[in-house]
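Missing here: one protein chain of the complex. Every other protein chain is in place.
The block that comes next holds chain A.
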Amino acid sequence: MVLEIGAALVAIGAGVAIGFAGLGSGLGQGIAAAGGVGAVAEDKGMFAQGLIFAVLAETQAIYGLLIAILLMLGAGLIGGTPKPISVAAGLAAVGAGAAIGFAGLGSGIGQGITGASSVGAVVEDKDMFAQGLIFAVLSETQAIYGLLVAILIMLGASLLGA
């Protein structure tokens, strides 16, 4: 099997999508989880709340994974033989990957920092849970924009369900 340039570009797009989104998600989750561990070390009852704030930053990686899988499916890189993909469509796939990848990177890190801060606020004052959650969820919107744009690019380039 010889991989054409178009399909190779789609593979790069998929890599960028999950790579950067996963990086942001991992860093964000690490920061939030470190805060969660600190909170639990002081108050065992904080486990559930700490986990919720740490898990929030997982979604960016999920979005990246989703786009990566859709790209690979679209190009026939999984579940079939590679389809002929034009160079232009391949570049569009890189764009789609970059959209969710970079949006996920920033969003994940931002959410992690807010999550760690919120865990601190909740362990200091239990009544802060709802407010902390709202602030932490705000960063999610950037990842959703990235996801939306990535899907629109894929639709426009006929990479989705092609």
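As a working rule, a residue touches a chain if its C-beta (ideal position, glycine included) is under 8 Å from a C-beta of that chain, and two chains touch if they have at least 3 such contacts; residues count from 1.
Note that contacts and distances are computed from a predicted model.
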UniProt protein name of the chain not shown, from "ferredoxin:thioredoxin reductase", "Glutaredoxin family protein", "A-type ATP synthase subunit C" or "Lactate utilization protein C": "A-type ATP synthase subunit C"
Which of A:A61, A:I113, A:L133 or A:L147 contacts the chain that the document leaves out: A:I113
Contacting the left-out chain in the complete assembly, out of A:A17, A:I31, A:I85 or A:A136: A:I31
Touching residue (missing chain; options A:A7, A:L23, A:A103 or A:L147): A:L23
Touch residues of chain A, complete complex, unshown partner: 5, 9, 12, 16, 20, 23-24, 27, 30-32, 34-39, 41-43, 46, 87, 94, 102, 105-106, 109, 113, 116-117, 119-121, 123-125
